[in-house]
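For this depiction, one protein chain was excluded, whereas all remaining protein chains were kept in their positions.
Coming up: subunit A.
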Amino acid sequence: MSGSAPHSAMFGVLPLIGKRFASALITLLLVSAVVFTISGLLPGDAAQETLGQSATPEQVAALRHEMGLDRPALTRYFAWLGGIVQGDPGQSLVANLPVREVIAERLPNSLMLAAFTALVSVPLALAIGIASAISRGGRLDRTLNVLTLTAVAVPEFLVATLGVLIFSVKLLWLPSIALVSEDASLWDTVRSCALPVLSLSVVVIAQMARMTRAAVADQLDRPYVEMARLKGVPFRRVVLFHVMPNAVGPIVNAVALSLSYLLGGAIIVETIFNFPGLASLMVNAVTSRDMPLLQACAMIFCAIYLMLVLVADVVAILANPRLRAQ
C-alpha cells in the first residue's frame, strides 16, 4: 500500500464532510425555531410563575414588560438567536443569573457522567457484540442475547434502585447519592459516580451490543469472509482486519445514538441519585417556566446529538472507500 492514495482520498472527502457539517448547522437552526416555538406554546410564563396566583393582571403585565416578554415573538426569537450565536443565551428568569453561568455549573457534571459511561460501555458493548456475532447460534450467543434483551427491557429506575439496594444499603460500598463538588478528590468523584454510571451503562451497552452483533453478523456471511478463511487467514485476523472495517460504519452510528442518550436521557438516573446534571436542570426550567434556560438546555442537547451523528457520519465515510472516492 502506498501512502499517497489514502492521503489524496482524505482531501477528496473534505467537501463531503463540509456538506454534512453545513447540513448539521441548518438542522440546528431549524431546531432552534422549533424549540423557541414550542416553549412559547407552554401555558403560563415566568412572570405569572414568579408572582404567584395572587398577583393582579397589572402586576403581571408590568413584570412581563420588564422581562421583555411582551415583545413580538419574531423579535424575541432573533434577539435570542443572536445571543446564542454570541454565546449568551440570556438571563435565567428564575435564578436571576446569566443562563451561561447556570449551565456552566451543570454541563461539566453531565459531560463527566457521559464520558465515564462511554468509557465503560463502548468497549464492553463492542466486545459483547463481536463475541456474540462470532458464536452465532451458539450457547454464548444465546446467553448474551437473553442478557442484552433483558437489559434493554428493564427500566433504568429499577436498575438504579437495585444498584442502590445492593451496593449502598447491603454492601455499603458506594454512596447512594452522587455528591459532586469541585473540591472532592478524583477517587470520591469516581465513587459517587459509580452507581449512576452503572445504571446508564446497563441500558446503552445492551443497545450498542445488539447493533454491533447485527452489523458484524451481516458481514460474516459475506463471500469475502469465506475467501479470507480459504487463504488461511486466522479467524481473529479475519474479524479484525476484514470484518471490522466493513462493520465500523453501522457500529459508530449505533454508538453515536446511544451516547447522545447519555445526556438528555439521563434524567431518571440524575433524579434518583440527586446528580447535579443538565437533564434535571432542564426539567426544573420547565416547571418554573424559565424559558431562556429551557431553550438553552434544549439547544445544547440538540447540538451534542448532531455533533455525535456528524462524527459517526465522518467515520463511516472514511471507513468506506466507495464514499471516500466520491
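We take it that a contact is a pair of C-beta atoms (placed from the backbone, for glycine too) under 8 Å apart; a residue touches a chain by one contact, two chains touch by 3 or more; residues count from 1.
Simple rule for what comes next: contacts and distances are computed from a predicted model.
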item	value
Among "Hydantoinase B/oxoprolinase family protein", "Heme exporter protein D", "Peptide/nickel transport system ATP-binding protein" or "Glutamyl-tRNA(Gln) amidotransferase subunit A", UniProt-listed name of the chain not shown	"Peptide/nickel transport system ATP-binding protein"
Which residue of A:Gly82, A:Pro123, A:Pro155 or A:Pro245 touches the chain not shown here	A:Pro245
Absent-chain interface as seen on subunit A, which is shown	1-2, 4-5, 222-224, 226-234, 237, 241-242, 245-246, 319-322, 325
